[in-house]
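What you see is the complex with one protein chain gone and the rest in place.
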Amino acid sequence: MSESWEVRARREAVERFAVEVVGCLVGTEGRDGDLTSVKSVMFSADELGIVASANPGSAGYEYGIWGTETLSGDIGPSLEALAIVASRCAGIAMGLHVAGLAARALVAARRQTCERAAIALLEPPFGLGDWTGPPQGPLDGLNARVSARDGELRLRATKTFVYAVPDTVNLLVICRDDSGEHVGVLVDREASGITRVAAEERTGLAACEVLSVALEDAFIAPAARLPAIDAAELLALYWLGVAAIAVGNAVGARRRARAYASERVQAGVPIARHPAVQLLLGDADLAIEAAAATVAQAAAARGKGIDMLRRAALARAIAADNAAHAVTGCLQVLGGYGYMEEYRLEKHLRDAVCLRSVGGRRDDLARFVAMSGGEESWRSRQ
Amino acid sequence: MSESWEVRARREAVERFAVEVVGCLVGTEGRDGDLTSVKSVMFSADELGIVASANPGSAGYEYGIWGTETLSGDIGPSLEALAIVASRCAGIAMGLHVAGLAARALVAARRQTCERAAIALLEPPFGLGDWTGPPQGPLDGLNARVSARDGELRLRATKTFVYAVPDTVNLLVICRDDSGEHVGVLVDREASGITRVAAEERTGLAACEVLSVALEDAFIAPAARLPAIDAAELLALYWLGVAAIAVGNAVGARRRARAYASERVQAGVPIARHPAVQLLLGDADLAIEAAAATVAQAAAARGKGIDMLRRAALARAIAADNAAHAVTGCLQVLGGYGYMEEYRLEKHLRDAVCLRSVGGRRDDLARFVAMSGGEESWRSRQ
Amino acid sequence: MSGSTAPGEARARLGALGRLLYDVRPLTLWERDTETLSWHLRRYRRRCRRFAESYLAPRALQMDRRPDHAVCVELFLESARWRFQTELLPWPLGSGSLKAMAHSFLFPAALKAEELCAACGGLGLALLAHDLGIAPLFVSGDLRAILRWQRAIYDEIRAGEPAIAAFAITEPGAGSDAEDTEGAASARPTTVARRAAGGFRLSGRKCFISNGGIARWVTLFAAVDGGGFDSWTCFLLDQTMTGFQVGRAERKLGQRAADASELVLDDVFVPEARVIGHVGGGWAINRNVLNFSRPIVGAIAVGIARGALERAVAFCETTRLAARPLTAYQDIRLKLAEMTAKVQAGRALVWQAVRYRLPFQASGSIAKSFCGDMAWEVCTEAMALLGEQGYLRQHGVEKAARDARLTQIYEGTNQINRLAVFEGLAESDFAPRPTRRPVS
Partner (left out) sequence: MSGSTAPGEARARLGALGRLLYDVRPLTLWERDTETLSWHLRRYRRRCRRFAESYLAPRALQMDRRPDHAVCVELFLESARWRFQTELLPWPLGSGSLKAMAHSFLFPAALKAEELCAACGGLGLALLAHDLGIAPLFVSGDLRAILRWQRAIYDEIRAGEPAIAAFAITEPGAGSDAEDTEGAASARPTTVARRAAGGFRLSGRKCFISNGGIARWVTLFAAVDGGGFDSWTCFLLDQTMTGFQVGRAERKLGQRAADASELVLDDVFVPEARVIGHVGGGWAINRNVLNFSRPIVGAIAVGIARGALERAVAFCETTRLAARPLTAYQDIRLKLAEMTAKVQAGRALVWQAVRYRLPFQASGSIAKSFCGDMAWEVCTEAMALLGEQGYLRQHGVEKAARDARLTQIYEGTNQINRLAVFEGLAESDFAPRPTRRPVS
């Protein structure tokens, strides 16, 4: 299928960004590269229109990651951009993902702003709650509440694993209002009750911040409350983005492993000629391609409500697992070097094992998928 | 995406055929149902236009499985039809697959005939030969030869695991001619040197015949030699069809397991409410959806030459493995009943483990995939 | 100083003591493992293998094609002549070795199960299910049951009669209830015993009973006087009793040589003397029988997997690709080595499970579920290794895969067994914190 030149040009811009800006961050010394430069990477992303913001004048407003084009349904380019960036650094990609998604939610709520936001959706311990009941939307279990009391708006919310970029200003806390509808509330990132898990205390995704929210009857200005929000769509896009990042991360690991296998000579031939190495790379290929295909199908066949959620849950579960499997195989290609920081395979692996849990445990997703039925797969792919 | 009514009508016809004709065969007593009725099932498939023949007057000529519409590229409906039939009986689907594919090859070679043919392509021990060399087309290793000698055409070919329907008349033996090009030669199915592996001596795919070819300098009438054939395309379509059948077989197993899980009550609730069962079904869902997505992506992005082969190899490897995993999980849902012939899960499993090897070993396919490189997956999906 | 880097040749460049420490003997793993056993078990393991290779292996494919009760009975008698069917009592009551039994009651059974099932999972099951049928008699700890019934059955066998036993717990539509605490707590058994003058009257059905169609003796569990599983009581029935009928035989995916039949009880009178253990003690007997038998199911799975591996190796040695045997290829070697490691892990786990003084719930369920999954994996990998040849019956590999699949299901599905692992360790490994050591 032929592509338009715009699509190609956009992809090339993302690739340049990934290689030149993100690659530069990762290319420096240190376990995860130069993390002090993350803010400037985000600045470039804004400048180059890589990521959306909620300001109509910004470069990425329409065609950045989760820009307004995705409101009308075409999410493929955003997912592809996330994967391309993730092939260099999954942490940066995760930051772009949540920043773009928050911008999209703000735009949908007609809130114009240049201030970066992050989305606080999932709750402890595993985000999705208990799945022993009949198939329901996984968001039925959310406990966060915003309620009118004594003429004031009060917020009560516990959220964990809120991903954010360092220059985040607001958190968009998803909760229910008195009528039971999902709404978003903007909370200052510096508010008390919001804490940060240091990058050194996590396995990976170091370029991205991880926040926790514990708000107990916080007072909320009426303007901070956004209108009703499609939380199910938000969650589905969140999962799909994570899935794309997982695939991209694995593609990056494969790139490094392939390069090593074709350069490293043993017994007179490149190790890429050894069946043992071919099997590792081939297994990685199978895992990556199945994951990529699943994400692409889920993105293309985007439906509504529970069906869309089911597809996204499927994609996140498959992509993250397959990607982790691929990355560990690629690391193995390098043997001892794969285990050392400087070859960066270990970074891909650390990020990959984190991504396996982002947004929910695989078994919970699988059970949700089973319980939400779904048509026979062959038909549903049409 | 909306479908045309023709597409829907065709699918419904295939579904009716699968339920009423194939389901009837499987629904009878015996390990694999009433195998004596396979010929009449094929007769119905012809009548209803389910499968293509090389006769322009036949009902399935254009829109049957591997009908002429697939010459212009749209192979999705053929794959879907195979999957639908396979959800009732993978052996019948395999028969339709090879019959249709042979018809397509004959049409491409402008040979009009009502006689059913089967394709003899792969060679012992594993069809694909040794993969230790640099990435080449897997067909480079074929040993079968047709050569002009003393003014005659002589054929020399050893082929194994040639799948055929019971009323097959000819084998289309793929070999090289003196100039090294791939050509097809039609050989009478009753010729000496062609033997049959009885269904009882195989694990599954019982509704389908399995033939072996051992021709040593057989004399060939000049008319039996068809013009040059795109063997790589043939192999790719063969793999894709097997992949679709594997997915369909798993969908059928899942249908039975879901029905059982929602009907069987334990401790007062249907076992579908038990997390252990949900995990089995959810795992099956993930495996099936990833497989289906991979096949669909490979079918949609059909390229040429080595790239098309790579995609098809990927799809066959992933689909057959995932499907077998899904089927064994579905069988487990039924516990002891799953192991008994009458619940038919054991038939799905027998067919599934066969399909894991049809057309090549998974590890050989994986190594071929690794060695034939391929672009970065995200881009290649466009 | 120049030479090869092959271990055998490199070893020659060491001093005498160094060579002594470097073991490069070309022994099979089977022989190596056998060497780690006591003298008695070593001899016993070799005897099991001889029997299995002489009598079971040659009949394996044919009995898979066409199961035949007569052949099973004949093999049972041959096996009895080899003293394999009366081992749950020591001499002079049976043919078990008191020394071996005292040291590890289940070790001989584990060795036997692996060898029989390496030759044929179906015939192996048919011969082993007899021990399972006998097990309630001694597991009950009821000396009367042991000295009266078990001895009597063993005497018959030693007299050359086919006094085959079967174990009947499973009821239609309630497969896993009888193997699981939670399932049992809420389910109602459908095979029931009513008290009658001098005994009980039993009615109901049991299904999937191994050897049900050829057994003369059946240890059967029934609920008494309208109770639940907690009222379960073990009865020793024989098939000549009035009202006792063998129902249909199941046609199954694998282990086809072994009969699996339905048993139908239509108001069968069972005298008091045939109650095994106490009335109401059946549930405990059943659970403890499973503790004893699940490690043996693990051994069955190991045997089946080993059989598949050996057959795959044979195929790879004799099949050529581009003029070299398949075993010359690196990818084949990797796969064979991986499968070998899995089989060894399964065997080691089973052997460890039979080293505990007594079997207990967690160890049996661990061995059973791990080895069942392992066997299915190894057998399907073996099939895949052979390519499409793998699904041809003649190589014996696809049969092993079909046979292996049952080990994930019987004696409780692997899911039920995993829950049993948790239950068995709920007060130790999985007990709430304070009773356990702190974690850093």
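Here are some notes:
Chains here go by letter, A, B and C, matching the order in which they are written, and residues are numbered from 1 within each.
Criterion: a residue touches a chain if its C-beta (ideal position, glycine included) is under 8 Å from a C-beta of that chain, and two chains touch if they have at least 3 such contacts.
As the structure is a prediction and not an experimental result, all values here were calculated from the model.
When the full complex is examined, the chain removed from view is found to touch A, B, C.
Summary of contacts with the chain left out: across C:346, C:387 or C:412, the touching residue is C:346.
Taking the complete complex into account, C:333 is the one of C:65, C:83, C:148 or C:333 that touches the chain left out.
As for the chain not pictured, it touches chain B at residues 274-276, 278-279. Against the chain not displayed here, chain A makes contact via residues 31, 125-127, 129-130, 132, 160-161, 197, 200-205, 264, 266-268, 276, 280, 324, 328, 331-332, 335-342, 346, 349-350, 353-354, 356-358, 360-363, 367. One chain of the complex is left out; on chain C, the residues touching it are 1-7, 10-11, 13-33, 35-36, 53, 57-58, 60-61, 119-120, 138-143, 181, 184-185, 224, 227-231, 277-281, 283-285, 287-288, 291, 310-311, 313-314, 317-318, 325, 327, 330, 333-334, 336-338, 340-342, 344-349, 351-353, 355-363, 365-366, 369-370, 396, 415, 417-419, 421-425, 427-433, 436-437, 439-440.
Just so we're on the same page, only the chains that are shown with their structure count from here on.
Here the two chains linked by the largest count of contacting C-beta pairs are A-B. Once the centre of each chain is set as its mean CA position, chain A and chain C turn out to be 48 Å apart.
The mean-CA centres of chain B and chain C are about 38 angstrom from one another, to the nearest whole unit. Looking at chain C, one finds that residues 329, 331 touch two or more other chains.
Those residues of chain A in touch with two or more other chains are numbered 275, 278-279.
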